[in-house]
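To start, the structure under review is shown below, and the notes come after it.
Of the protein chains in this complex, one is absent; all others appear in place.
Now for chain A:
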Amino acid sequence: MAETHSLQDLRQAAVASKVFVQRDYTTGTICKFQTRFPAELESRIDKAQFEETIQTLNNLYAEAEKLGGRSYLEGCLACLTAYTIFLCMETHYEKVLKKIAKYIQEQNEKIYAPLGLLLTDPIERGLRVVEITIFEDRSIGSR
């Protein structure tokens, strides 16, 4: 059936369950998600593909939180202008968050929706988890 083959159709499918990919704190408090492959997704998606998605997300978050000349400059400039600069321009972090949102949307459209899965942007969950909604896939058969 064509129901689970597009993002729009997914919204009308029944939610079977949700998987939550938790944060990985082994390198500190930076935003990083575990790349361990959840058992519930075994029948749905390729492990390598899943790990690649999570790894790309981790890299994007690392870019957002990167400590380097640029972020220091931004911080110092903000301090000197009494933070009024944030009224005019977006912080680097916010720019990367937009990139992440776009990436997730793209991944959902190209890879996850056809398999009956949906990634939720972690920012909507307070950067705590990557929520993956597993939809009923009638084309495969009853769950």
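We take it that a residue touches a chain if its C-beta (ideal position, glycine included) is under 8 Å from a C-beta of that chain, and two chains touch if they have at least 3 such contacts; residues count from 1.
Convention: contacts and distances are computed from a predicted model.
Novice: Considering only the chain that is not displayed, what protein name does its UniProt record carry among "Centromere protein L", "Cytosolic Fe-S cluster assembly factor NUBP2", "COMM domain-containing protein 1" or "Palmitoyltransferase"?
Specialist: Cross-referencing UniProt, the chain left out corresponds to "Palmitoyltransferase".
Novice: Using the document's definition of touch, tell me which of A:Leu41, A:Ile54 or A:Leu97 contacts the absent chain.
Specialist: Residue touching the chain left out of view: A:Leu97.
Novice: Identify the residues of chain A touching the omitted chain, counting contacts across the whole complex.
Specialist: Residues in contact with the chain left out: 11-20, 23, 25-29, 64-67, 71-72, 74-76, 78-79, 82-83, 86, 91-94, 97, 123-129, 131, 136, 142-143.
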